[in-house]
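== chain A ==
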Amino acid sequence: MLFRNRQFDDKPVALEILGLSVATTGDDSVPILNTIDVTIRQGETVCLVGESGSGKSVTSLAIMGLLPKGALEVTAGRIELDGQNLLDLDASQMRELRAQRISMIFQEPMTALNPVMKVGAQIEEVLDSHTKLPTREKKRRVIDIMEQVHLPDVERIYSSYPHQLSGGQRQRIMIAMALILEPKLLIADEPTTALDVTTQNQVLKLIAELQESHGTAVLFITHDMGVVAEIADTVYVMRNGDIVESAAVETLLRVPQKDYTRRLLEAVPSLAPRDARPESWADPVLSVDGLTKIYSTRGLFKKGRETRAAQEVKFRIKPGRTLGIVGESGSGKSTVARCVMRLIDPTEGRIKVGQTDIAMLGRSELQPHRKHIQIVFQDPFRSLNPRWTVGDSLIEGPLNFGQSRKNALDHARELMELVGLPADALGRYPHQFSGGQRQRIAIARAIAMRPDILVADEAVSALDVSVQAQVLKLLDELQEKLGIAILFITHDLRVAAQICDEVVVMQHGRIVEHDTAENVLSQPRHEYTRALIEAAPGRHWDFANFRELSLRPTETA
Partner candidate 1 sequence: MAAQPQPTSAMQVVLGAIQLPRNWRLGIGPILAAIVLAVIVLATVTAYLYVPHDPMSMNALERLKGPTETFWLGTDPYGRDLFSRVMVGGQVSLLIGIGAAIVSVFIGLMIGLVSGFFRLADAIIMRIMDALMAIPSILLAIALVALNGPSIWSVIFAITLPEIPRVVRLVRSVVLSAREEPYVEAAIALGSSMPKILWKHLMPNTLAPLIVQGTYICASAILTEAILSFLGAGVSTEIPTWGNIMAEGRLFFQIKPELIFWPGLMLSLCILSINLLGDTARDLLDPRLKKREA
Partner candidate 2 sequence: LAQDAETITAVMHSGLRVLDPIITTAHITRNHGYMIYDVLIAVNENFEVQPQMADYEVSEDGLTYTFTLRDGLMFHDGEPVTAADAVASLKRWGERDSGGQLIFDVTESLEATDDKTITWSLSEPFAPLLDIVAKQSAVPPFIMPARVAETSADEAITDYTGSGPFTFVEEEFEPGVSVTYEKFADYVPREEPANWMAGGKVVNVDRVVWMTMPDAQTAINALVSGEIDYLEQTQIDLLPILEASPDVVVEVRDPLGYQTMGRMNFKHPPFDDEKIRQAALMAMGQESVLATLIGNPEYYSICGAIFGCGTPLASETGSETLKAGGDPEAARALLEEAGYDNTPVVLMQPTDVTTLTAQPVVAAQQLREAGFNVDMQAMDWQTLVTRRASQAAPADGGWNIFFTNWMVPEISSPLINPMVNGRGDDAWFGWPEDPELEALRDEFIAASDAEARAEVAERIQAHVIETVNYVPLGQYLTVQARRANIVDMIPSPVPVFWQIDKSE
């Protein structure tokens, strides 16, 4: 079964949003949502998708009555729960309703739980607020729901603080909290985005299971099409505060009606690796051998604690080729990147850039080698100095290597064109650009040094799929033109499949598999690689081509 093709037309409507409009408060009011309609029936899972800033979260907050006071307000429309308009309720009636009839799970399990309260107490608080149960009964109910969300060692976790739990466990606590009073409607705003793929998979399964047993309607907000394919019954596509299109999931993915939807789907990278490029015979520009990094925190009186973040890492990259490093969070990918860049000192090993081993060079000896190897970071907001104009950022490196200001600026102008930005943007500040544009600037800055190697650490992870596709394309073009070798770090297998020639899979600081992208993705040999691939949501669907992913015989069992 590819999709959950279920029928809900005969089920009663759980929640109906009619012509809802939201705008910012104040004189220069800006509309955020424009008369949107959404219908959710009992037991149904509705997915709300759309690019960042399209109004998904605002919709969910409007339903909960939790729009930030003094910033946003509902200007028109109705939100009907079982026929009752929630917008007519006062604050205390609304408070009554929350967790009893509608509840909500938020994106970030790290921050959504109160760090100074034990999680058991936090679940119990829901019962305190809405019921008058005796203490023992309360505890029993809490333990019960904790078991339902498959938490291990319930008694211990009951009296743990959030920071003592893993991300997945925390998200389970959130779900337990949301479901303990068996609400009609569960709203989940990107509940798995912060989790790694394997955990994400578990959480999605859990929500589906509980929905089944409690008959809850679910409004699921995500921008991940893979997740949509996995769990949705019906999909609503949002853009700039409008609902662009809505349909049953299969219909939408097969025959999207609107251009916007099509573009959105086309931008989703495919899990099928791109066609292999011809083998290169050049000497490698970067070769890493036996790289080991041990973080140790040692105090005068404390016992030293060691984290082996990278061990015996070994790879080489040739000019014009891209090597991907994939692996779940904490597997040591960034550590390798930072060692290679010599932003941190490796504990052991060799890092040869061209013919020179830079692994153990001191700060000043390192300086001349810096221009050969450059980096693009994940976060386009923070990787440019907000106080510098784009031009100043772009010429910083060249100036350090003795170029004249004028030459460097001329070159910077060319680079802006190369990355597809107007040359006159040099005088502007980073905040005057969008996320994707900023990442282009960061790339331009790296390229300005004419490096041999470009390290991209999660360079597209923070971007929207459509922007992500553009940036990936840009990197590809640059590589064509300049023959740069790229070390591409990502946790997203789809992205890796689209850009890499070779892939290295890391787990617990070690390389567990190293092969061509083709081989790694279609014939994973290591168990861990297989688990990673399997956990990728929507892995059977080729979104860009609106059809099943046909070719690979990778399905195991």
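As a selection rule, all candidates are chains of the complex that A comes from, given by their letters.
In this text, a contact is a pair of C-beta atoms (placed from the backbone, for glycine too) under 8 Å apart; a residue touches a chain by one contact, two chains touch by 3 or more; residues count from 1.
Here the structure is a predicted model, which means the values were calculated and not measured.
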{"item": "Touching partner of chain A in this complex, picked from 1 or 2", "value": "1"}
{"item": "Complex contact set, residues of chain A against candidate 1", "value": "24, 26, 28, 52-53, 57, 71, 107-108, 190, 193, 223, 338, 341, 343, 363, 367-368, 370-371, 373-375, 377-388, 393, 396-397, 400-401, 429, 431-432, 434-435, 442, 445, 449, 462"}
